[in-house]
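Excluded from the complex is one protein chain; the other protein chains are retained at their positions.
And then chain A:
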Amino acid sequence: MRKIWLIAATVMFVAPGTTAFAADDATAVKSEDGKYYDKDGNPTYKVGADGTVDWYTYSGYRRYHSECHVCHGPDGMGSTYAPALQDSLKTMNYGDFVGVVASGRKNGNSVMPALGDNPNVACYMDDLYVYLRARAHDAVGRVRPAKKEDKPDAYTETEKSCMGGK
């Protein structure tokens, strides 16, 4: 699967202009308080040369495996209930991701619950997006990232207020 995608990406690179499937450029171009952004200002991951991941990727890994993996499979690999998010995030943009997670969607017996009112998800929306985007780009492999940047102070503050001090 990974191979196929890489080939597709390569084709894209050789023949720019096929905008419908333009490869998602997840390169981090700036950072603010330990959070990284791509050229369009969407949150993205940052993996150092020694494999150290940014805090958001790590936090997203944890929250994913607490809230999402039962349906979406370990490491974003999918199951018969729910799509492999390591593939979905190759084409799904930040806005759509947040929309579906917050509001849910339903297609026959396939149900994505609305998680917008669940602080364990809503307060970590960017963390989940960043982690899954990193999985989609194969920037982090399966299992827990071994090295991570420290939890930024600003993050701790935001987390505390979002989780309602609980």
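Just so it is clear, a contact is a pair of C-beta atoms (placed from the backbone, for glycine too) under 8 Å apart; a residue touches a chain by one contact, two chains touch by 3 or more; residues count from 1.
As a working rule, contacts and distances are computed from a predicted model.
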Legend entry - UniProt protein name of the chain not shown, from "FtsW/RodA/SpoVE family cell cycle protein", "Dimethyl sulfoxide reductase anchor subunit", "Branched-chain amino acid ABC transporter permease" or "Methanol dehydrogenase": "Methanol dehydrogenase"
Inset, instruction - Among A:Thr27, A:Ser66, A:Ser103 or A:Ser161, single out the residue that touches the unshown chain. - result: A:Ser66
Inset, instruction - Name, in rising order, the residues on chain A that touch the hidden chain in the full complex. - result: 61-62, 65-67, 69-71, 73-75, 77, 79-81, 106, 108-113, 115, 117-121, 142-144, 146, 151, 163-164, 166
